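Every protein chain of the complex appears in place save one, which is left out.
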Amino acid sequence: MSQSPYLRRESAGTLASSVRLAGRTSPIRCHLFTTDHRAIGRLYLWLALLSVAIGTILSLLMRLHLTWPERVLPFHGPVLPEDYLALVTIHGTLMLFFVLTTAPQSGFGNLILPSQIGARRMAFPLINAVSFWVIAAALVVLLSSTFVPGGSPISGWTAYPPLSAVPSAGPGQGTGIDLWLASIALFAIGSTMSSINQLVTVVRMRCEGMTWGRLPLTVWAWITASMLSILAFSVLLAALLLLFCDRHLATSFYLPVGDVVNGTLRAAGSHNGSPLLWLHLFWFFGHPEVYIAILPGMGLTSMILGNFSRRRVFAYRTMITTTLLIGFLGILVWGHHMFVAGLNPFAGTAFSISTIAIAIPAAAKVLSWLATIWRSRPSYTTAFLFSLGFVSLFITGGLSGPILAQPILDQYLHNTFFVVAHFHLIMAMAGIFGLFSATYYWFPLLANRTLHEGLGRIHFVGSLLGAYATFLPMHLTGLAGEPRHYAQLTSIPNAAGDLLARTLPLNRGITWAAFFLAGTQLVFLANLLLTLWRGPRSSPNPWDATTLEWHPNLSESDFGLLPVVYREPSQYAYQNGEARALPQWIDPALLPSAPSTSGDRGVS
Amino acid sequence: MHRSLDLLLSALFNARDIWRLPVDGSLHGALLDRHLLLNLWIILGLAALAHLLLLAGVLFARDRRAGTESISRTVRLEYLPLAFFTLLFSWLTLRAERLWALSRYTGAEPTALQVEVTGMQFAWYFRYPGQDATFGRVEPALLDPGAGNPLGIDPADSHGKDDLVSSELVLPAGREVDLRLRALDVIHGFAVPEMRVKQNAVPGQTIHLHFTPTRPGTYAILCTQLCGLGHYRMNANLRVLSASDFEHWLHVRESRGTT
Amino acid sequence: MLSTSSYAQGCTQCRDNAAATPIATQHAYRTAILLLVGVAFGIGSSVVLVGRRFR
Partner (left out) sequence: MPATYTPSKPDLDKSRLHDNDNGAGRRPPTDKRTGGGGEGDNWQSRPQGQRGPRERLGRYRMGLFFALAGDLMFFIAIVSVFFVARTTGHFDAYNRYINEWLPTAIPPVLWLNTAVLLLSSVTMELARRRMFHEPDVMEEWFGLGRPISRRSAPWVAATLCLGLLFLAGQALAWKQLAMQRVFFASNPSSHFFYLITYTHAIHLFLGIGGLMLALWGLYASRQLETRQILVDCAAWYWHSMGVFWVFLFLLLAYFQ
């Protein structure tokens, strides 16, 4: 393995292509207004990093206020209930849209997806750049809602009307929520454009030999998520439009007759809308959105477990099928958010069954992961550890899903902290672990350097302990009856005060754990900065990976060469107990004495 | 078989302290709790098993090559467990649906006590129909909390004259109650953890919810759907009284109302 | 004891149930849900079919 010029030329190649496209060497043009997919991917990741930092600080403020409401924050004064709800809303919106959707789907999607299918660029580079800037504008609009009279909206990321439709329903429900609407509409448009781009890239731009069966599972996840994005975000856009009309054009799609908010009779007379319509449209988007956030993590975990176990991903074809199946079933299950929302009870039963059905492909994935690593002597890199963490969190968070999918149990658990625990484990924490895994794994492609493994391990152990310490006890406070969205648990009158006070000791523990979890992330930030500053240069294919993004000459394909693919990913030849990686791009004719390595099925 | 399962489950009832469930004060709560605890133990077991497999798989090394797949291995490791999960989840869903149908598919008994529950930012109001057993007409335009008419009962309707409006829900133990949930402004969530019920009150809709409180005591009624800045303190008391105490309470309230 | 308010039931409940979900509305919801799901499924399947064409 001679010293490959690949990595040093990589940035040069990127620069060159940007220069060629931008026409000038101004660094702003190169890095900010670039149409190069890697540069755009990096921009997405910076945007997500900024959002996750803000979102985490907001969540810590929420925990602080929830457990010690009498505390006065420096520079702020007392936290009012509406401030707490604004924190909830912006935390949810930031994390779900600007972190869990952009980072795995658009960030790593841009950085890695074209390389993984052997394409030189995305199908529509310009549209790619535009969609980034639309999403960046969405972030700016969202954050600007803090600075308008009334402050940020207080109706949560789900923005149920009439609370979100009537300006008098609370502070922040005036200009604040208008900005929120604008932000989400922009985000929907940007995401749809970016998804179309990815879908076309995968369908049309695969290199020679890259058949559907040979696509890495990450790519399968990305295109399934893209498909869901196209379907779901359009419906969200329609829902937002109707809400906008209700707010400003005196219609009443979501407002019933005789709705009296804050003493003012609204929609008097002749209109009869229903808030349930919003719930239907929103969750038709909202549930696929959850899969958009988590599918890339599932794909990546599969690939990383295979890579570091030096094995073919167990039941590869089934993994592809289950990815698609989760995508399709994901369209069918939105009603499980509405079991107690006033739906026909028969609809509850129907949605319950479709929801339970989705547990089966999810379970298939877990089984496949377990079988892939089973007694395989894996190498414990940080990326692998985070993938293991993903599996663990996915199991723990996922298993409470079937409980919540049973309407009779949801009748007790709906909107309690049990639900908060469930979706934070399976979506937020598993999603973040997937992102960390991706970061540690692909950092050599991001910055030509390798993140420090020792710090990475500390980061992993801290994060895993922190995640479980924070979110496992939430199941218990939820079972004890603690509802979501409560600004405080103390000094509440009536029997409710006693009920909530009982959860307080556990909640204090959760807050401490949350601070520990957030503090651990400082290790990651330190690792990131240290590595960017003076980290070790990475070797061309430091993980002995088999997928195309590690092709040593890929970056030079700008100048003419495209790889050819000969086999599925994660193929290995076993000799004397050693596993040799057979990258997808190596011609079988060039392999020295490889008796049983040909074909897609691997070694049998 | 079923008997022994019941025995096991009842043993696990004492585990309520582990799971921190509040006491159950309703008739249907016992079955719900049992199903919930069954679920919780199953997922705890599955989670533990999966993590054991994960750890064992990582810690006990073997030949890497042994991990390659064959058809029999795929069936054994993937499809057999999947078939098991399908059966398990179907069984749980079936049990759950039976309970769901029991509580939601049919309305309350004709003899059930009628109470109307109205949610508004940020309070619950409870209305009893009074002697004539009929709720008076309400009109949004007549809403006037300052004048003691928070629900907008139409004074022109004779049915409304004897309606009792209370800020706490008082129920007799052992009698089914049929709640009619309404919301004036935004969506509210009517939840009584100790009664194991929860149902959103949606403006523009009247939604029925019925259950039977069995255990006298004072319980919390919460709002579980984000309804604005006062959401966290939108609550009320549910007082479950013995039948005679309830009759007494109703009598006192009614005589106070007419005088 | 049952006397005080046991007569409210009969008609009020059927009226309220009807108010909550008239048959026509139920039907409309069903149509709407099928429409949304059907089109989404159609689009999803055609994406898969398009993918198969471009092997």
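Residue numbering begins at 1 within each chain, and the chains themselves are lettered A, B and C in the order written.
One rule holds in what follows: a residue touches a chain if its C-beta (ideal position, glycine included) is under 8 Å from a C-beta of that chain, and two chains touch if they have at least 3 such contacts.
Keep in mind that what you see is a predicted model, and the values were worked out from it rather than measured.
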item: Selected from A:Leu49, A:Leu64 or A:Val203 as touching the chain missing from the view; value: A:Val203
item: Options A:Leu58, A:Leu242 or A:Leu479, residue touching the unrepresented chain; value: A:Leu242
item: Touching residues (missing chain, whole complex) on chain C; value: 15, 18-19, 22, 24-25, 27-29, 31-33, 35-36, 39-40, 43, 46-47, 50, 54
item: In chain A, positions touching the absent partner; value: 1-2, 4, 119-120, 123-124, 127, 192-193, 195-197, 199-200, 203-210, 230-231, 233-235, 237-239, 241-242, 245, 249-253, 256-257, 270-274, 277, 281, 284, 541, 544, 552-553, 557, 560-564, 578-583, 585-587, 590-591
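Just so it is clear, only the chains that are shown with their structure count from here on.
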item: Contact-richer chain pair (by C-beta pairs counted) among A-C and A-B; value: A-B
item: Distance from chain B to chain A - Cα centre to Cα centre, in angstrom; value: 32
item: Where chain B touches two or more other chains at once, by residue number; value: 205, 207
item: Multi-partner residues of chain A (each touching 2 or more other chains); value: 342
item: List of chain C residues in touch with chain A within their complex; value: 20-21, 26, 29, 32-33, 36-37, 40-41, 43-44, 47-48, 50-52, 54-55
item: Residues of chain A defined as touching chain C within the complex; value: 199, 203-204, 211-212, 223, 227, 230-231, 235, 280, 284, 324, 327-328, 331-332, 342, 344, 347
item: Touching residues (chain side chain A, partner chain B) in the complex; value: 80-82, 85, 154-156, 160-163, 166, 169-171, 255-263, 265, 268, 272-276, 309-312, 314-315, 318, 340-342, 345-346, 348-349, 352-353, 356, 359-360, 363-364, 366-368, 370-378, 388, 391-392, 395-396, 399-400, 402-403, 405-409, 411-412, 414-416, 476-477, 479-481, 483-488, 492-500, 502-503, 506, 572, 574, 577, 579, 602-604
